[in-house]
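Omission of a single protein chain aside, the complex is shown with its protein chains in their original locations.
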Amino acid sequence: MGTLLLIALTATFINNFVVVQFLGICPFLGVSKDTKSAFGMGVAVTFIMTLTCLITYPIYTSILVPLGLEYLEIIVFIFVIASLVQMIESVLKKFSPTLYNSMGIYLPLITTNCAVLGVAELVIDVGTAEALGLASMGLLNSVAYGFFGGIGFLISIVIMSGLREKLKNAPFNKHLKGFPIAMITATFIAMAFYVFSMISL
Amino acid sequence: MKQYVKPITVMLSIILLCGGLLAILSDLLFVTQEERINRAINKIYSGEDVKLEQTIDLSTVDMTEFNDLGVIKACYKLSNDDYLVLSTGKKGYSNGTVTTYVAIDINLKVRNVVEDSYTGQTLMAKLSGLYQSFIGKSATQSQEDISEIVTGATKSANAASNSVYVALQLVSLVIGG
Amino acid sequence: MGKLKKIASDGLIFSNPTLRLVLGTCPTLALTTAASNGIGMGLAVTFVLICSNVLISLLKNVIPNTVRIPAFILIIATFVTVVKLVMDKFLPDLYSSLGVYLPLIVVNCIILGRAESFAFKNPVFDSALDGLFMGLGFTGAMTLMGAVREILSNGSIFDISIWNANSFSIGFFGSSAGAFLTYGLFIAIFNYVVNKIQKKLAKKEAK
Partner (left out) sequence: MNLLLKPINWSSFGLVLVILAVLALVFTILILLINKFCTVEEDPRISEVAENLSGANCGGCGFAGCSDFAKALVEGRADINACSATSKENKQNIATILGATVNDTEPMMAVVKCAGDLDASKVKFDYIGLSTCQAKNATLGGDKVCSKGCLGCGDCAVACSFEGIKINNGVAFACPSECTACGSCIKACPKQIITLIPKRAKIYVACSSECKGKDVINACKVGCIGCGLCAKNCPQGAIEMVNNLAVINYDKCTGCGVCATKCPRKTIKTI
């Protein structure tokens, strides 16, 4: 049980994908205008990150490594992620079109979301396993890492969207409206989360 | 049924084309380890004609003591009696690693250091100036001496200095032993 | 020729990928610690962007809509890996300074973004132009921000030190929170400049 808790803490806070490792910033800034679509994006990214780890980890460890085809890693991972995003797109178009419209271009951009590919590469890297004190990341641990990484993404994007909604009414220079003020908010979030990167469990 | 056939054939043809191209190219353009060593040698001893003489057998050397600082990948003896060590230093930024070629001469002084690769260092600062500062360091100095010379020791610089330190210890064991 | 001017002005100014569309933020934040990173990454992205735009606009009638995302990303990933292998073999020193950024290009939102919103709907020549100018816009923005952050954090530009880093250097701009701040201010300034240009153009048209 200890490792799962450890993974939960590292993936969600200490090694938070968005605010500590700075992966997946495009949707983090693009879709955080209002909390509803930010939450939708967060759930979609969490779902894809979990599924990605579930599929890419066994493919890498049981097919690519024994046959010595490590150089295919990028192609296979990206193809799996892209297929998952394509499925998510048709599901969302059917079941919640409003969320689909509010995500717009940022839905296909989940494929190039550095956080998703980042987690796929992180779970197969022997360094992460060592950091968690394991010989190698089992399937369960890597899926847990993907899930809690997604939760970390969800938390930070919802915090960001809450702040940005509050900022809509704040009086500041016209040119700072939109992305600039989002960036400056992100600066403060990054500073706040900096403390997490200091903790080493 | 027809509208299924087209996507499948398109996807199959694209992935096979891409995969095939990659497989052939990765075979053709494969850079052998030996070629990488020659590149490192050319970089370190740009003028002199230095060849790779012999690969040192590392099984006899006990390096577990320095395991948390760094790991030795390989060690080679060169024609001008220098040693070339491929070592990976740990504890970099967000626990990433830095792998370097360290050239060490017969009286255990660092001749030059060349960077090979690094992992996990998303915010790797440009460390070109750093490697020159390791030249002249000797095996007798402690780990703190080596890492303190790194001005503004960012975490990734720690990993680089660890890799140099571990390489020095290895050569001293190899020569001493 | 109006089309060329429109694509050029779009790519460089009006819809500059980094400062107006705010795409490709991960490499921008991570790599603008030094101006030389900016140029290296920018040129690599420009090359891959042109090639993938051309190939995707060539195949746009072949690729069905249902599987367009995997198809696009496969083409982009193959290009990047080919560039990486060729560079590793024939240009080792350029590869050592640029090598770590190449896999990052695969996850660069600009390339898939442009493929999805431009290349998939426009003819080949326009897509190539769009790729070129979008790439140059990205390179320009990256280099500018890299220069500013490099000057402020370690007092040098293109690794030529202007003043001694120990006497005056704001470490904050080297850190990641500093990256956000610089990026935000850059976008604000760029918006201000572009609004001014647009007002002038609107007035000219109104006459």
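The letters A, B and C name the chains in turn, as written, and every chain counts its residues from 1.
Just so it is clear, a contact is a pair of C-beta atoms (placed from the backbone, for glycine too) under 8 Å apart; a residue touches a chain by one contact, two chains touch by 3 or more.
It should be emphasised that the depicted structure is a prediction, and the values quoted were computed from it without experimental measurement.
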Problem - Contact set of the excluded chain (shown chains only) - result: A, B, C
Practice task
Check each of B:23, B:135 or B:175 against the chain that is not shown and name the one that touches it.
Solution key: B:23
Exercise for the section: Can you work out which residue in A:21, A:83 or A:187 touches the chain that's missing from view? Expected result: A:83
Exercise for the section: Can you work out which residue in C:11, C:70, C:135 or C:174 touches the chain that's missing from view? Expected result: C:70
Handout entry: Residue touching the undisplayed chain, where the options are A:11, A:53 or A:72
Key = A:72
Problem - Footprint left on chain A by the chain that the document does not show - result: 59, 63, 67-69, 72, 75-76, 79-80, 83, 86-87, 90-91, 93-95, 97-98, 101, 168-169, 171
Exercise for the section: Using the touch rule from the top, list residues of chain B that touch the missing partner. Expected result: 4, 7-8, 11-12, 14-16, 18-20, 22-24, 27-30
Fill in the blank from the handout: Residues of chain C touching the missing chain are 66-67, 70
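To be clear about the criterion, only the chains that are shown with their structure count from here on.
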Practice task
Between chain A and chain C, tell me the centre distance in angstrom, where each centre is the average of that chain's C-alpha atoms.
Solution key: 22
Exercise for the section: Just give me the whole-number Å value for how far the CA centre of chain B lies from that of chain C. Expected result: 30
Completion exercise
Within chain C, the set of residues that touch 2 or more other chains is 30, 66-67, 70, 74, 77-78, 81, 176
Fill in the blank from the handout: Where chain B touches two or more other chains simultaneously, the residues are 15, 18, 22, 26, 122-123
Handout entry: chain C - residues contacting chain B, complex
Key = 30, 33-34, 36-37, 62-64, 66-67, 70-71, 74-75, 77-78, 81-82, 85-86, 88-89, 92, 96, 99-100, 154, 159, 165-166, 171, 174, 176
Exercise for the section: Mind listing the chain A positions that touch chain B in their complex? Expected result: 15, 20-23, 71-72, 75, 79, 125, 127, 131, 197
Handout entry: List of chain C residues in touch with chain A within their complex
Key = 22-26, 29-30, 66-70, 72-74, 77-78, 80-81, 103-104, 106-109, 111-113, 116-117, 175-181, 183-185, 187-189, 191-192, 195
